[in-house]
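With one protein chain held back, the other chains of the complex are shown just where they sit.
This part shows subunit A:
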């Protein structure tokens, strides 16, 4: 845990995101972006944790994030995603969606594209009435945004107008969005529903609705398993982690008691999906690890023999599935660690990439852990 590096930045951090790595890259990520909220002027900042800022002789400064550049942002940063290596899509509480470009040769940020009032109440043209854009997800060049106005927008990075808009897609606030497949998205809302939308259909209705039973606990975040697209994790207002199998049923497969307050973000590790990370308003950040159990299982892969190949593949697959989808995962399959010992204020955002974790808090600090699996 000593590998964690903290930096106080004098602004409340609402989002932290690693810059994606080029496809063939082997080195760990070295650049991340942060967005702030609830300040008089909010900022998008780009930080470096690589060897650029390697000042100390003994590498003592190596982990300390160095500010490369920043730019003003109008309104709270509600969500943020890298579109590609250079462009960042930012959702604002004013309802505006902005694409910033990071110029790496002279370390500056500039506005690349802006959709004013992509989300709005009542009337888009009146001076007031922007509605907060709560979530954004990118699949270059497509950008999907959702907002407090219950609207879903589909943009293309190079087009001035929205490609598709679903007005009144949800009667309550949409809190987060993620891609399920290239044409399908998942949204979660404030009455505990998970909805699948298919952009191929012209109807402005979700193709499927899943919901938590009973209490209608609002869902705040959603992430999809990177390899097995039917496994979806969501986090709710009560801090509960729900795992859903969207192939079957309308209810979550498992509900795991986790944090004591709102779960703000949930992320499967992109290349190591047996690991899951969640952070919460209660100031904790949990690492869920299901890998231990699988390694102990007898491997069917090496049994050889042509006749068993198909069967063994199937079995392996199932054992991986069951890690997240088994009915009682807490009992013997999952190892859960809290990565923040002295929690105080909310951890608003986290991101994992390779062996690196970055998270930002309301205590105006960003933390980087570069040896996650050490």
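Convention: contacts are C-beta pairs under 8 Å (C-beta built on N, C-alpha and C of every residue); 3 or more make two chains touch, one makes a residue touch a chain; residues count from 1.
Heads up, the rule we're going with is that contacts and distances are computed from a predicted model.
J.: Leaving aside the chains on screen, match the unshown one to its UniProt name from "Cytochrome c oxidase subunit 2", "DIS3-like exonuclease 1", "ESCRT-II complex subunit VPS22" or "Nuclear pore complex protein Nup85".
T.: So, among "Cytochrome c oxidase subunit 2", "DIS3-like exonuclease 1", "ESCRT-II complex subunit VPS22" or "Nuclear pore complex protein Nup85", the name matching the hidden chain's UniProt entry is "Nuclear pore complex protein Nup85".
J.: From the listed residues A:84, A:116 or A:364, report the one that touches the chain absent from this view.
T.: Spelled out, the listed residue whose C-beta touches the missing chain is A:364.
J.: Go through subunit A and note every residue touching the omitted chain.
T.: Within subunit A, the residues that touch the unshown chain are 8, 10-12, 37-40, 76, 78, 93, 121-122, 129, 131-132, 134, 148-150, 168, 170-173, 190-193, 209, 211, 213-216, 218, 237, 261-262, 281, 342, 344-346, 362-365.
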